[in-house]
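With one protein chain removed, the remaining protein chains of the complex are shown where they sit.
Let's look at chain A:
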């Protein structure tokens, strides 16, 4: 890892190291489009501790990416506005910080890996230049040392012959290799939190596994917190420690990974798990979740999942379900969380 000891308080004044690494508390984001206010995130809460991996899963439009953008501070405002909640890094609420501090936080404390590595790398600069740029700008490293660092990083993320490839341009790398370059860039400044926003969606299956293994290894080596945003539950099972399931802009279930897979406490999670094709169900018809994700501009009343829910009853359409914890560290936003958890529903 880096030889220079970095004092986190330098770039993040007021950091408290007894506080959780990253805490998203009741985050609310709205988009204002043509005079209409459309909620994209309606109270997302989760906590990430050092050295842990949190998977955020959900369908398209469930607010996963908007949440990660809000954490990074790269939401387009307008049309988006953060209407409430807090994003606390080491106890410091990032949403209250100046743009200058937030810029320091990006890259230094929180970094992100995007889905499409080809478009996330500048085609006009060599990868070595782009990685080295981080050292030159943030650390004032000389051009030569920055290049050496870039080689070192490329080597760490498993790019063969890194020394000779450091001068290559993004288009000269394959999809998997580009994603490795992206990861190298994200890791350059030793962030404590890495957000991977669907890092493997654009890759084929074997490469997906490689990239996931790489992320896992690096996370363990550096004791980082990793937020893995995905809609692929298969990916989640191998890598994550905890999972937060999002639906219609809110976290509907939060649990340890084993618990979530074995005994989901929300009907949505349960239905998602049933919809995964498995080897022992070959030949049988795959279960699906009926209907479509709700239009965020016209959310159904009560529990937003009730029109598609197998366990729904009358009160689901009228009453917003409370947060129920049927077990320790296992919460669900469902009226019948206990019954779903114990498999009575």
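The working rule: a residue touches a chain if its C-beta (ideal position, glycine included) is under 8 Å from a C-beta of that chain, and two chains touch if they have at least 3 such contacts; residues count from 1.
Going forward, contacts and distances are computed from a predicted model.
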The complex's invisible chain, by UniProt name, from "NADH dehydrogenase subunit L", "ABC transporter permease subunit", "GDSL-like Lipase/Acylhydrolase" or "Spore germination protein": "ABC transporter permease subunit"
Of A:116, A:190, A:325 or A:338, the residue in touch with the unshown chain: A:116
Absent-chain contact - pick from A:62, A:108, A:156 or A:179: A:108
Omitted-chain contact residue, chosen from A:133, A:325 or A:338: A:133
Of A:12, A:27, A:44 or A:186, the one touching the omitted chain in the full complex: A:186
Chain A, residues in touch with the chain not shown (by the definition above): 72, 74, 103-108, 111-112, 114, 116, 119-125, 133-134, 137-138, 160-161, 164-165, 167-169, 172, 182, 185-186, 188-189
